[in-house]
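Here the structure comes first, spelled out in structure tokens, and everything after it is commentary.
Note that one protein chain is taken out, while the other chains of the complex remain in position.
Presenting chain A:
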């Protein structure tokens, strides 16, 4: 028997690998297989249709990606610089608020944009600005400009996180050392500062780019009404009208586009020339004195943060109460929340709390959120334990790669892959389409990278010397588990679960292809209301999601803080 067959880690690793194959590899292999040799490739890539099917949406998608990446770099980079390198007041608060927009689903921000800027062009009364008598031009109300702005407001938080982490590790001595050579200020900036921070800037930009090109909700809400198509909305449209093979081809292309840029970003972050400071100890941080610009810059930063976090929430709340979004703060009514059906009002639709579908959706969403969070977390922990404990040639590497692969997959393409595999019966195994299980599986797979990350942090925390220290006291396994491992791991694990919960209930891209009327979820419901023109209802539903998200985020934040204090 070859030694590998007797390896104690073989069976656990194989088991983990099987689960990962079913969750991640198989759906991808299916869309590849289904389109292999299919005529759809030619139709999409080179036919009379391909201009509308692929090239124009691709051009729009790339334009959006580049513009959003640039915008995020500018705003995220500016805030990161302010927070890590200057003496701006309220640094900690700005640093905290700048990470929040990522917690607000992008369709919430998009809806808020509509509340403010929409005009009568696509029917309806127009938004708040029109109500104030401002004629909003089409380019500001619909299409590529608002899509780009909304996506920047959403993804700059990502760029901020990456860049500020990098900047805070840049050692002020590096710059002093350059000053010692007598180099000019400009030469120091171009020769030392920029090259040192560039990898972080590019990594932040490529993350924002990948996020923007795969985003579905924003172009769907702000672009589709004026027939602006991106790869993700095109892919959605193809599958909705039953042209699944073309849809799959688009999904593969979308994955390729976003993966190339994400891969690039990761490379830069991990590269040997990256910002990571080479140092013994004793480097001094360098705080730049802003002088008179201190308060104006602080105000600007706070304004950016407020406009991208609190303002959309206020707009949504007001718009869920006002009959006309052109008069956001008058005639408030709770009808859209609790009203009975009334033919004279809102085309006879009852308030969302009387809508049986909403209650079902609330149940399904909560159920999905909780079960996916727990399941993903469990799988993530097992994957983390298995891949850190045993190192089998090929197998361990494959498991690790597979568990992080979903990071590269745009949600809507992932949804398409799941339909391809589990949408139809497999042998005697019934089709999962129309069951919550399909949604749960897809979401679990999509959340795996975060769960594995949490799992690894936990494993790193509880293995090693801390556990050994307890073992030396003679404590048995259960005793150690109960009084050392669990208390240490619990806050991190719970925080991980909560963050997955937030991502799940705010997700639209994955579920929009997978839901059926039998399995409604809140985000899709809100999207449906919005695309049918019932904005108040859409806003109300979105607010419900936001309230759940904020509550979960705050709890997670609290737990993190407690954990950090304990460490």
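Quick note on the criterion: a residue touches a chain if its C-beta (ideal position, glycine included) is under 8 Å from a C-beta of that chain, and two chains touch if they have at least 3 such contacts; residues count from 1.
As a working rule, contacts and distances are computed from a predicted model.
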| item | value |
| --- | --- |
| Chain not displayed: protein name in its UniProt record ("Mycofactocin", "ABC transporter ATP-binding protein", "Chemotaxis protein methyltransferase CheR" or "Fe-S cluster assembly ATPase SufC") | "ABC transporter ATP-binding protein" |
| Among A:51, A:187 or A:471, the residue in touch with the chain that has been omitted | A:187 |
| From A:13, A:30, A:171 or A:523, residue that would touch the chain that is not displayed | A:171 |
| Touching residues on chain A - with respect to the absent chain | 171, 173-174, 176-183, 187, 191-192, 195-196, 272-283 |
